[in-house]
Structure formats: C-alpha cells, structure tokens
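For this view, one protein chain was removed and the others were kept in their places.
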Amino acid sequence: MQRRKRQFDTAMKYSLLFAALASMLIVLMIGVFTFREALPAFRHIGLEKLLTEPVWRPGQEQYGILAMIAGSGLVTLGSVILGVPLALGCAIFLSEIARPRVRAVVKPCIELLAGIPSVVYGLFGMVVIVPIVRQIEVPGNTGFGLLSASIVLAIMILPTITSVSDHAIRSVPKEYREGSLAMGATKWETVSRVVIPSARSGIISAVVLGLGRALGETIAMIMVIGNSVIIPAAASSNPLTIFLSRARTLTGNIAVEINYATGLHQSALFATGVILFLLIMIVNSSARYLMSRGGMRKSG
Amino acid sequence: MKLRTVKQHMAFSAMWVACGLTLAILLVVIGYVMIKGFALINLDFFLTSPRGGLSGEGGIASTIIATVYLVITTLVFATPLGVGAGIFLVEYADSISSRFVKKLVASARFGVETLAGVPSIIFGLFGYALFVTALHFGFSILSAALAGTCLVIPVIIRTTEEALKAVPMSYREASLAIGAGKWETVWKVVLPSAVRGISTGIVLSAGRIVSETAIFYVTLGGSYRTPTSLMSSGRTMALHVYYLAMETRAFDKALATAAVLVVLIILLNLVINTVSRWLSR
Partner (left out) sequence: MKLFAGRLLVMVAGFALLMAACGGGEDTDTAVPVEDVHPEEILEGELNLVGSTTVQPLAEVLAASFETLYPEVTVYVQGGGSSVGVRSAADRSADIGMASREVKVSEIQENPEIVVHTIARDGIAVVTEPGCTVEGLSLEQVRQIFAGEITNWSELGGGDMVITVVAREEGSGTRAAFEEMVMGEALITDSAILQPSNGAVRTTISVTPGSIGFLSFGYLDEQTGPVAIDGSLPTEENAASGDYTVVRPLNMITYGQPEGKVKVFLDFILSEDGQAIVTAEGYLPVD
C-alpha cells in the first residue's frame, strides 16, 4: 500500500513536470516552426536585403521590410511620447498623493482600461480619432496614419505602464520618505528627489514593457494606420507632419497578408514574424534585466 | 519656503490632471461605445445570427455561441497544463535533486516568462503554420483553441503559482506529519485552499480569449455560421466587431457588439472578485 502510494506520487510528479515543460516546448515549437517557414526567405532573399530594402512588392519579388520596421518604430515612439507622461503622472498620483479611498476607485478603473479588447480600441480609433485627426489641414492627410495609431496605442499601453510603475514606486522603503521629510524636504521634493530616483529602474522597465506591448499590437493598428507600405515622411516643411503619414507595422504586415500569401511571399511574412519575435525578446529581456537589477539594489 | 510650496502645488496639480485625463479617456471610450451601442441592442440582436453576406444584417447569436465554444475548448486544453505546471513549479521544483531536472525546471521558468511576452500575432502565425496548414485542421475552432492555449497558459501558470505560494507552509507540514503522501497533501490540502486564486486565473484567461482578435483573425476563418464541431470555422464577437467595422461599414452594429463585449469584460472582472470572495468564505 505504502509503496503504491509512493509510486503514484512519483508518477504524478513526472506528469506535472511534463506540464511545466509544456510552455518551454511551445516556445521551442514556435521558434522552430516560424523559423522553418521563414528559411526560404532568409535563403533566397537574404537577411540583409530583407532588413535594408525599402520596397515590399511581393508581386515583383521585392521583399524589404524596412518600411514596416520604420512604421513599427515610429508608432511606438509616438505612443510612448503621448502615453508615458500620463502614465507616470497617474502612477505617482496613485502611489504618493491619492488617499486610499480615491486609490481604491481609480486603480480598478485603470485596470479595466487594460481589459478592454484591442478591437474595441481600434473601432473607437476608426469612428472617433481618425475623423478628428483628418481635420488637421495638411495635404494628403486622410486621418489614417501614425498619429491616430499612436493615440490609440498610447491609451492601450497606459494601464501597463501605470500599474508597473505604481508597483515600483510603492516598493520604495518607507524609511527613505521619512528620512527626507524629517530633513525638512517638502512632500514633492521627497517624491521627485528621493522616491522616483529609487524607483527608477522599475519605472524604466515599466516603460520598456509598454514598448513591448506597443510593438506587438496588431488588430487596432491595421484598423487605423492605413497599411501603406511606405517609409513615413513629412508632408510639408514641418517635420511633425511625418506623424500624419500612413504606415504599416510589422504585425500588420503579417496579419493583413498571411491569409493571401503563398510561396516565397508567405515565407517572407514568417521572416517578418521572426524579426518581430526577436525584437520583442530583446525588449522584454531588457525590461526583466532592469527589474532584477532594481530588485537587487533594493535588497542590498 | 513659499516657492517650494508653490512648486509642490504645481507638481501635484499636474499629477491630478494626468489622472483625471486618464479617467476621462476611460469614460469617453466606454461611454461612447455604450451609448452608441446600446441604442441598437434589443433581444433580437442577441437571438438572431448575422446574415446577408457582407451587408452587416442580423444580430450576434452565432458569434456568441462561437465565443463560448472557443473559450471552453481553449480552457479544456490550457487549464490542466497551466495548473499542473503551476503546481510543479511551486510544490515540487525545490525538492528536485537531479541536476538535469533542475536545468529543465529553469528552462520551464524561462519558457513561461518568454511566452508571456510573445505578441499574439506570433501565436497566430504559429497556429496558422502548424495547426491550420501542416496538421490540416483548417481554419477551425480546434486550430484557434490550440493557438489560444499558448496565449493563456502563462496567465494560468502565474496565477496558480501565486495562489499556491499564498497557502501557509504549516498546512503542508501538518498533512505530511499525519502520514499523507506528497500528492495527497497537494490534492486534499493545498489545492482546496488555493482554488480561489486558481479560478481567478481561469476566468482571467476566459477574458483574454474573449478579447483576443489577432490570433483568431488568422486561424479561425471568420465564417459567421454557427459552429457545429471542433472542425467548424467560426467568428467570435471580437472578430465580428472587426469584420463589421472593416468589411461592412456597419459601424452602428460594430459599436453594439463592442458594447456587449465591454459589458462582458466588466462582468468577468466582477466575477473574478465575487468568485474569490464566495469560495473563501
């Protein structure tokens, strides 16, 4: 009896180990499959050409994803410029200024913002934001483009950045604040000179995480960005009009074309996926690195 | 001294404004969708299916069924794997002595972290390559659920881990002391105390599947017929919002469907809170 129990225990242990390994297996399989499908593209087009060629015309056998890299980069930059100040303001407000009762109301609301499906943001962008952006009088401005996409994306990454920074700020030890206040600093001086610098790496990793989320967003982007395969350029002498240009993201390139593609075209889309995957891995691991460094310093 | 207080006032006001602006955005987005959407919602909207090709006629009945079908199928795949992995990582991983298995555990942890950061379109791409084409599952609930499983597994693992870690060590020690085996202890003592946290993770996953669009855009096919089997193509509510807006210009219907989605998400959030309270009473 006792022995059977032990055998059963061991059997359970290994089946659970298998379950634990499933995620690793999935990651491996994703890597292998995406890469295998992308291989013809890497072989026949070449990584360098793929990354540096500005023209994407599968019908003419031209497969450059530089325009998509530029599109993803610019829209992410735009969303960070618009979203980060708001998100940090919110995080500081929640962690340092708000009374517990206010916090108890506001925090779930911001979390709700994270739960709303991205397609709803895309729809909101299409019917509300695009028509507003279209009012800006620049020749060729259709409303669809980087600005609309950046606004939508800024709303979407706001909750991520807010909650992670809020967490980072709250984990700054109480003694830091007390010490600063006891030395006669005002509350704002304490926050800006002691608390935020101590939480710096946590806040930076929050921003980097938001960046990762922005790079990965798909459906809301294809609804508002116009999906043109061009390297965005300013429409007039004002360099800011670059944000009124249409563009296409790496994610959008995959989503819009994958169901239509065959042969080398399809392979090139998988190559787009591999590059996106690597990009996000780099972004996310730098966020993790920053977070772990922050944790070490706190305990040390 | 005075300058310093003025500075503080200004800074704090800026924070107030930031937070107020964020709440205003939330109110505008949800308010707009709800007000525009509810104008069109009636019982018929829930009970009839989309029809008429791309004309945007009809309601959302078949998309509700497809959503429920997909959520259940995904959870059937993801829950055992996710909860099992969570149990292993918390209850067993530390007692491993073999160096090889230890390496495996470390790689499993890395897998979970990586998976959590992968953008959903990659899961879609992977699902399209493996399930839709290589395994010939076609555009189907099965393909979509398998791709969706990749999305929610890390969510379930993480919530399970947290829930298990919250169970006091003394529970386990007491159970082991009266002669219960390791698995007996986990099954009869640890899991029941952690069930509220775990079920929160499962409901959270259901929410992720309901909200997800990109994965299903490339693996589910988008047919608005009521799915009849695992091999049927289908269209979830979120996907229906996309098709209504992009394909048919039925923005009013798209907003109505979006309103239903938003209400559903709010309800799921409430369920998470209530279930956890109800089970812990």
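Labels A and B are assigned to the chains in the order they are written; within every chain, residues are numbered from 1.
As a convention for this text, a contact is a pair of C-beta atoms (placed from the backbone, for glycine too) under 8 Å apart; a residue touches a chain by one contact, two chains touch by 3 or more.
No experiment lies behind these values; they were computed from the predicted model shown.
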Residue in contact with the excluded chain [from A:S171, A:S228 or A:S285]: A:S228
Hidden-chain contact residue, picked from the options B:V6, B:L27 or B:I72: B:I72
Listed residues A:P40, A:P58 or A:G115, member touching the removed chain: A:P58
Contact set of chain A toward the excluded chain (per top definition): 55, 57-60, 130-131, 134, 139-140, 142-144, 222, 226-230, 246, 248, 256-257, 259-262, 265
Interface residues of chain B (partner: the chain not displayed): 51, 53-54, 65, 68-69, 72, 133, 136, 138-139, 188, 192, 195, 221-223, 225-226, 228, 232-233, 243, 245-249, 278-279
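Operating definition for what follows: only the chains that are shown with their structure count from here on.
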Chain A and chain B, separation of their C-alpha mean positions in angstrom: 18
For the chain B and chain A complex, residues of the former touching the latter: 4-5, 7-8, 11-12, 14-19, 21-23, 25-26, 29-30, 32-33, 80-85, 87-89, 92-93, 101, 104-105, 107-108, 110-115, 117-126, 128-130, 134, 150, 153-154, 157, 181-184, 207, 210-214, 217-218, 238-239, 241-242, 245-246, 251, 254-255, 258, 261-262, 265-266, 268-269
Touching residues (chain side chain A, partner chain B) in the complex: 5-6, 8-9, 12-13, 15-27, 29-30, 33-34, 37, 85-90, 92-94, 97-98, 106, 108-113, 115-124, 126-128, 155, 158, 162, 186-189, 191-192, 212, 215-219, 223, 251, 254-255, 258-259, 269-270, 273, 276-277, 280-281, 284, 288
